[in-house]
Each structure stands twice: as structure tokens, then as C-alpha cells.
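Omission of a single protein chain aside, the complex is shown with its protein chains in their original locations.
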Amino acid sequence: MATSSLIADVTDNRPSNQEATVDLAGEGRTAASSGLKLFLWALAAASVLGFIGIAFRFINDGGRQEWGYYAATLAFMMTVFGGAPIVAIAPAIAKANWARPAARIASLASIATAMTALMMIPLLFKLPPLTVFSEALGDDIRRTSIWFDSPDYAPHFWNVLILLTLALAGLAMAYLMALPDFAAIRDHGSGWKQRWGKKLARGFHGRPQQWEWLKMRIGVTGAFYFAILLFANFTFSIDFAMSLVPGWKDAILPFYHTISSMQAGIAFTILGIWAARRWGGVSKYVGHEQMWSLGKLLLATTLLWFYFFYSSFIVFWYGRTATDTLTLKLLVSGPYIYVFWTVFLLAFIAPWWVMIWNKVRDSVWGPPIAATMVLIGLFFDRIRLYVASWSAEPDNLELAKLSMLEKMPDTVWPDVFDVFIMVGLPAFGLLGILLVTRLVPVVSLWEVQQSRLITKPIRFMRTHVMLVGKPD
Amino acid sequence: MVATNSVLGLYDNPDAGANAMDGLKSAGFPLGSFDVLTGTPYPEGAFGEYVPQHRLFRFPFFGAMVGLMLAILFTAGTQLAYPVITGGKPILAFFAMLIIAYELTMLGAVIATVVGIIFESRLPNLNLGAYDTRITEGYIGVVVECEDDRVEEARGVLQTAGALEIKTA
Partner (left out) sequence: MQQRRILDEFTINRELLRGNLNTPKWWLPTVLGLLVVVLFGFTLMGIMFNKGVGVTGLNRPVYWGLFITSFVFWVGISHAGIMISAILRLTQAEWRRPVTRAAELLTVFSLMTALFFPLIHAGRPWRIFYWITPFDFSRGIFPNPRSPLIWDPFAIGTYLTGSTLFLYVALLPDLGVLRDRTTGWKHSFYTVASLGWRGNPRQWRLQTVAGILLSALMLPIFVSVHSIVSWDFAVTPAVEGWHSTIFAPYFVIGAVHSGVSAVVTMMALMRWLWGWENYIRPEHFDALARLLIVVATGWLGFTFVELIFGVYSLEAPERALREMQMFTWPWNLLFLIFFLCAFAIPVPLWFFKRVRNNIAMMFWTSILVNIGMWLERFLIIVPGLARKQPFVFTWDSYTVSYLEWGLLLWSFAWVLMLMLLFSKFFPLIPLFETKESQLFTMDVKIGRANMPAVIRE
């Protein structure tokens, strides 16, 4: 017996397409509330402090180890903002319908990635050269690096290029994913929003060819973004951390960096959804289903964090060669042991224990709690990796060539300017994202509408189920 | 109360089966005393059936605990009973023990889950009661467990819904 004879239509309580258009692109969008304005000003003030911090580092430069917190902050920003767009890409490839309302929040993180790429430029001047002339040997000595033959401008220029490519790919994807919404703002908005919508919609009127063109472009930029994200994590984690420490050879680090980037990106999206529901007036469009699905992904990536960490740890711990022991001491049990335990607790144990319960995952408050812990934990993780690396300056270059860390550096504590940087730069990134959301709806209108088109609540004999279309 | 009879009505389409379920409900047969038998997992509640609660999620925790304790016993016990230093590792090498502990914890969880699935499915129970082999061929069976005095009433309800055949066991 064919299934279609067992099903019947039921009334659909979800907001209609017209309602959604009004809410997300038309009169439903009000001017910024006074609370939001205050928050934006606070972020701006924090950003200024951040730049003061950077300026002070330049004026009063006390050596490479003083730049560790700056590097860690940028690494953290790249981790979070670079990883978030994956939430917009991966479920789309797997044809998962639930992710649609969360895709916008995730893709907008690219704005902050672009800002991170620009803020990395000052740090490049502090990255040591690949080769140094040694008086004792009368020859150049090169430090370990993935740029084996030291091509011109390596690694400095290439890192900016890679990170900018990442940012551009992300921005292109975010723009393409917002294109139909700009058209909706053009048609239904008013004032400056409408003018911008008109400019940015580029004559999009929703003809089938235009949709085909758009879907194709989103797919290509998405795949490209994913590839370049892996590559950016690869070069960044090695050039800005591993290769600064003589003897640290850890092939899993780039993947560890990437997987924690995805973990952070998911956490960021969860918090974004929570904030958008709380203050953005979109609780009708995004919520429980997204939290539940993202919560599962957060749990999975949290477990993977431990897996990648342990895979590297056990090899060093068993190896017990001099460099193995020194690496473990520098990154885990030595000057940053308390930082490490914070990471272990907040990036793994606590979110794992919170998210393992179905009741917590299945709520709108549980995943944000875990996400907050993950983000704090991963900030400490970047401090552990980058501050430690930037402090490990070899006194003796000949020893550095032997791949041996000569002496264990002391713990580097942040001064007040480091605190400015750690607070100010992420605030600056967040400010950029929030300003853009004044124009771009935080929930993608066309994806909500498409989702409504291809899913339908139905009655199946005596029960209610959802019919989900799987377009090719 | 011990159910003494099981009466089965066989239907060739799901709607008729659902009607039979409705009929039994309105005839006042207690929830849980009648059940629908299908050869395919239908969406939950498709027949308006009583959806039983289960406690499957407790089983893996219990199994994991047992597995973990066995692992600690094995790893710590063997190392303490035969304390030879190898590879420069401490006698109670935590990071090595962790690996075995992980495996045995998971093993305990899986075994307990499978035991839980069988137990919560109320299996094994080789006495099928009233049953028809056509159920695994697409027919729908509606089975009622009742006392002698309600057998006729049950048969009536099942018949009204359009049963092809009614069996009693």
C-alpha cells in the first residue's frame, strides 16, 4: 500500500512567508534599541583599548615573549570566527534542513575573520626570520619550518595572503548567502536599509537561472572555504607556534587546531542563536531544533578535542626522548600547567559532562552554557600554545639547530596591555559582526522560506510527523 | 491480573488496524492490554497505540561502571602484583591504564545496552500468543490480552473494524 494514502494535511502553525518577510526584511526590523546602542559603544571602547594595547607593545617592545598574548588572541579569533562558517557549509552538503536558520549567524563570522587577518599584519614584524647568520659557524643557520627552502617573504607574506584568502572566501560566501535577502530588503525595507539592499542585491529577482547561479556559487565558495580553512590552520599553527620552539615536532597540531576551530565555531554559533533569540526578536525562526542539532555537534567536537590532544600526548609521553619530554613540559606540565588544567576542564570535561545529558542538549539554555565554557577553554588553549611558543626563545642558535629547547622559559603573565588586547580585539571583531547585522537579517529569510517550502507538518494515520523534501 | 487469552485480529491495511485500536480503546480495554503487531516500524503513535516508556538509558551507565571497575582491577592489579619497571614508566602508569580502562568501560556499556534492549523489549519470550505469519508480510495484527469473559467482546470489536481473520490463543 502506498504511503501517500496514509497521510493527510494538517494546519501549519509556522509563520507564513509573508510574515517572515515582514519580520526579517520589512517593518518588523526596528531601529537599534538603547541597550544595543550602549553595548555597541562598550564594544567600541574596548576595541580602542585593544589598539592602545598593540600600540604600547610597539612603543615599549621588550622582546619576543611579550607578544605571546597578542598572538594567542589573534589565534583565538581565527579559531572562533574562522571555524564558524563551517556550520553554514557542512550541513548544507549533508542536505540537513535544520541548519538553515543558523547559517547566517555562522557565515557572518567571516567579517571578524577579515578583521583578524588585518590585525595580524603588525605581528608579522615580530616573527623571527627563517635564517640567521651565526658568527661561530660563519654560515647561515635556519630554524625548523615548513618553508623548507625559505622562499622569498616566507613565512610572513604567505601567512597574510592565506588568511586574507580565507577571509575573502568567507566574505564572498556570506555575501552570496545574503544576496536574496538584500533583494527582499530592497523590496520590503525602507530608508537607508532599502538603499543598501538595492545596491547589494545586484538585480537579483529570483529567476530560476539566478537561483541556479547562486546555488552553484555558494557551493563552490563553501568548498573553497573549507579547503583554505584547513590550510590556514596548518600554516598559522606551525608558523606562529610550533616552529618557534626548537624540537617541537607535532604533526597532529594543524588538525588539532582545525578541529578545535570547528568546536569554537559551533560554540560561537550556539551563542549567536541564543543572543539573536534573546535580543534579536527572531525566536520564532531559530531555536530549539538548531540548539539540539548544534549541541550534538558540539559534543562530538568536544570529544574529538580530547582525541586529538591525547593522540599527541601519548606519543610524547611514551617516546620519552629529550625533545618529547621538553615539549610536554613546555605545553602541559611546566610553566603553563594551570592554564592547561583550565583548558582541560573547560574545553573538554565540563562541556562533555553537561552535554552528555539528553535533557540538557534538548533545551535552549543547555548548549549556550556548554558553548560559553568551550570558548573560554579554547581561549586558554591558545594562550597555552602561543604564549608558550613565543616565550621559548633559544639563547644559543647552534642548539636551536639541533632541535633542542635549551632552557625551559618561565611563565609569562599578561600585563595590563595584554589584557587590553585580549579584551579589545575580540570585541572589535564582535562589533564588526553586530554592525553588519543592522542591515543583514540574522536569520536568513530565503532559507526560512525555502525550508517552509520543502518541509511540511503532516498527519500520518493517528500521529503527526514532518515531511522533509530532499532536493538534489 | 493474569491475562489468560490472547485474541488476534488480522488486517490487510493499516487504517483498518488503527480503527481496531480505536475500537478497543473506546470499548474500555485497559491501555497496554492491546497492541498492534507490524512487520515494519511505523512512525510512533501511527495506530494511536499506547507508547510504552523504557529505561534503556540507565543500562549503559551501569555497564560502563562495571567495565571501568574491572579495568582498574586488571590494570592496577597486574602492575602491583608484578612490579617490573618497563620503558621508564611508573608502576601505575595512568596514561596506559586509561586506554584499557576506556576500552573496558565502553565494552561494559555496549554489553549492558544490548542486555537492556532485549530486556526492555520484553524478550526472550518464545511464546508468541495469538500470532499470524502474515504479519511479517505486510498484514497488520491487533492483539488483545484479556480474561475469558471479555474474549467475545474483543472478537466483536476486531471484527467490526474489518478483520480478515481472528485467532485466539
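For clarity, chains are labelled A and B in written order, and residue numbers in each chain start from 1.
Keep in mind that, in the parts below, contacts are C-beta pairs under 8 Å (C-beta built on N, C-alpha and C of every residue); 3 or more make two chains touch, one makes a residue touch a chain.
Small disclaimer: the values here were computed from a predicted structure and weren't measured.
Peer 1: Which candidate, A:A8, A:A31, A:I59 or A:A94, sits in contact with the chain we can't see?
Peer 2: Checking the options A:A8, A:A31, A:I59 or A:A94, the one contacting the hidden chain is A:A94.
Peer 1: May I ask you to list the residues on chain A that touch the chain which is not drawn?
Peer 2: 1-4, 94, 96, 144, 146, 148, 230, 234, 247, 249-255, 303, 307-308, 311-312, 314-316, 318-321, 324, 403, 453-454, 456, 458, 460, 465-472
Peer 1: In the whole complex, what residues of chain B lie against the chain that is missing from view?
Peer 2: Within chain B, the residues that touch the unshown chain are 35-44, 47, 49-52, 54, 56-57, 60, 74-75, 77-79, 81-82, 84, 86-87, 89, 93, 96-97, 99-100, 102-104, 106-107, 109-111, 113-114, 117-118, 120-129, 131, 133, 135-138, 143.
Operating definition for what follows: only the chains that are shown with their structure count from here on.
Peer 1: Distance between chain A and chain B based on Cα centroids, please, to the nearest Å.
Peer 2: 43
Peer 1: What residues of chain A sit close enough to touch chain B in their complex?
Peer 2: 1, 6, 313-314, 317-318, 320, 358, 460-463, 465
Peer 1: Name, in rising order, each residue of chain B that touches chain A in their complex.
Peer 2: 13-15, 18, 21-22, 42-48, 57, 87-89, 95, 99, 138
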